[in-house]
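Apart from one protein chain that is not included, each protein chain of the complex appears where it belongs.
Going by the order they are written in, the chains are A, B and C; count residues from 1 in each one.
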């Protein structure tokens, strides 16, 4: 169950993973994109950190909205409005429920609507969707989902310009989404 | 019959007509284009004048080529490469013949090739083509040709972006081509 | 000033700022606003810049054009946050925007414009 407190802890852990893997994310974005995903996400989690630091005893909805706005205004690439929409949808839904599975469901729906992509298009959706479908999120589910993007042909995002040549590479947004969910797994009380 | 001398005189007369009608040509280019045809042509004939002034006792081919290069490098709009190609083709053909009708024929073919337009597309071709078809060029032929562009729907050039809305306006390049042929009519010995 | 305005969104600040110079020739009476690059003026797009371009535009009904895919998502977010009526087109960026400018200037209706934009849809 998400609370204002554990969600902030979740974001701290996500921040550290992005910081540690920034270069790897940009490397993944090089052959099938523009090589900036690591820098984009780093700016994004920096924005989230700054936004959250300014809140005084916030409720969950405010925390989720602040995360969304930090990502939307700092990332600068496609992943900004996508992750941002995911957290905006969670914020809206958080009035009804704090259940993580239900919140991930609405987040996934938001990502799909925002980017017009679906499962199998070689995007972050290919991690969000298996995570949403499994009642219990495990590292195995996350890792398998990330790995599944390797053989996919990209139909959305910059990698889609490469057509067949996009096959054989992991999707960078799938990998960063994997860090988000691993950070969630590592945050006590969220699941 | 074109000669080095009367071709230069022709260009002097063309210069004066463009100078006098610069604003009118730009006005014609305003509702169905970008409003620069008069300025473009003025820069073009200025370039031609400067180029010709530098020649010492040139032959016809050199005169025609110099006209072409002046137009190509100074006009800056679609009419530059089109008029330029017309005079380049005349220059090439002038080794075989100095007959104005034959030279206009190759010029017209060059304009068609360069711009991919044909009769009825509401371009300068709709003046060049009737002039080429008539054995004797008269002011009546020229004026009727210009007027015929009014009711045409543009299929090439900037006016084509307007679709149906291009109907009801004279084509600016047709009007400037009219000046070119009127100047020719007024140049003794060319016909 | 025409009833319909245009907003231009590019990943590159120079492209967004330069394009109005072409469009203004065909549409001198159109309100044209642009958003280019990230908040730091790097290559990318910024929802805030796009929202500002929507709000600054003097027209209340806008036609929006963008360069590559990711600009679209920030555009949609900005559209969601604005009260203005913004129509988003998946056409060739420059060519679509030029066509719209020429037609708005000639007082074409939105449906006439959309008809001419249809063959330019490539995204």
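The rule is simple: contacts are C-beta pairs under 8 Å (C-beta built on N, C-alpha and C of every residue); 3 or more make two chains touch, one makes a residue touch a chain.
Quick caveat: nothing in here was measured; it's all calculated off a predicted structure.
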Selected residue (touches chain absent from view) among C:52, C:68 or C:110: C:68
Selected from A:33, A:80 or A:172 as touching the chain missing from the view: A:33
Contact partner of the left-out chain, one of B:7, B:66, B:85 or B:98: B:85
Interface with the undisplayed chain - residues on chain C: 10-15, 17-19, 21-22, 25, 43, 67-68, 91-95, 98, 119-120, 122-123
Footprint left on chain B by the chain that the document does not show: 34, 36, 40, 72-74, 76-78, 80-82, 84-85, 114-115, 156-158, 160
Interface with the unshown chain - residue positions in chain A: 31, 33-36, 158, 161-165
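Keep this in mind: only the chains that are shown with their structure count from here on.
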Chain nearest the global centroid, as defined over all protein CA atoms shown: C
Distance from chain C to chain A - Cα centre to Cα centre, in angstrom: 29
Whole-Å gap between the CA centroids of chain A and chain B: 61
Junction residues of chain B, two or more chains touched: none
